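Note that one protein chain is taken out, while the other chains of the complex remain in position.
For chain A:
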Amino acid sequence: MNAMPGWADAIVVPLISVLIAFAISSGVILAIGESPVEAMTLMVTGALGSSYGWGYTLYYATNFIFTGLAVAVAFHAGLFNIGGEGQATLGGLGVALACLFVPWPHWSLALIGAMAAGAAFGALWAALPGWLQARRGSHVVITTIMFNFIAAAVLNYVLVNVLRPTGSMDPATARFPGATNLPTLGEILGAIGIPFSRSTPANVSLFVALAACVAVWLLIWRTRAGYEIRAFGKSDRAAVYAGISPVRITMLAMLVSGALAGLMAINNVMGEAERLMLNAVEGAGFIGIAVALMGRSHPFGVLLAALLFGFLYQGGAELALWTSIPRELITVIQALVILFTGALDNMVRQPVEALFLRLRKGAK
């Protein structure tokens, strides 16, 4: 018998964890001589108080949805893919190549082409660690983190030596042609009569991310491949009994995971920067780990967690802009959220479970 109903497991426990994290953060803000109430108000209004704030929050959230889903899919197969950063970096390269060297007639076709290229490059970058794990037993945690560094070096080399326009001092590609520029959220919502700030980077990729959530949900819970991924993730020995090939599932999960991370590039590279720069991913690959942990590797949970981290990113930027609270404090808050939702999950879970048991006994 489960101690708690599913909704309590999915909503109540993470919510309490987040509240504890915010309570401790308030203590830290107090300790450095600022008002926590003021700081929280500033974060909320900055991130959610205007369509401008929402635009940034959703832009960040889009990145985190992709990387969070990437980690979640691998988690279901029992693989800890911490190479989202490198896979998204390579995805950016794929998107840049697709945008720069194919004469797209319309942004929608460019988006499809860029998605295919980004996903393929990301998948390729995950395929090598996946193959090493499946065939050689090299642990993906080790190999994917090494591949993050290789990806950064590859990007550095390609930008400086290959893609940098002659005469430019900036290690970045040329600006993508206008036909590849994606419509922003402001333009889309404006077209259907909803006023929304047009000066934010949120763009049509948000809808791709939402579609990816649905697609991952279908894959994991409604297909044979998802069944085999989950079975392998729960027990690799039992999976072998059931005739599931560990090599096949490891490769499949890593390919899908890498493709999702690579897809992130349509948001940050194609949608926002409109050119490929160094360090374009900005740590979103690592945030994806926290997002997947907090979202319990469920696409819907990943969506909610991505929104929370989007809020923290945008709210934190506002905080640094308007107060003397250093920008690093937002890292502290993020760390606390990760600590309580990920590492200290049982600390919250057990009392809540006990509470539910008592309630249930009382009801009898």
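By definition in this document, contacts are C-beta pairs under 8 Å (C-beta built on N, C-alpha and C of every residue); 3 or more make two chains touch, one makes a residue touch a chain; residues count from 1.
What we mean here is this: contacts and distances are computed from a predicted model.
Undergrad: Please identify the absent chain by the protein name in its UniProt record; candidates are "Nucleoside ABC transporter ATP-binding protein", "Transport permease protein", "histidine kinase" or "Gluconate 2-dehydrogenase alpha chain".
TA: According to UniProt, the chain not displayed is called "Nucleoside ABC transporter ATP-binding protein".
Undergrad: Can you tell me which of A:11, A:160, A:242 or A:347 touches the chain that was removed from the display?
TA: For the chain that is not drawn, the touching residue is A:242.
Undergrad: Which candidate, A:85, A:228, A:274 or A:318, sits in contact with the chain we can't see?
TA: A:228
Undergrad: For the full complex, which residue in A:218, A:321 or A:343 touches the chain that was left out?
TA: A:218
Undergrad: On chain A, what residues meet the omitted chain?
TA: On the chain A side, contact with the omitted chain comes from 1-3, 218, 222-224, 227-228, 230-231, 234-235, 237-238, 240-245, 357, 360-361.
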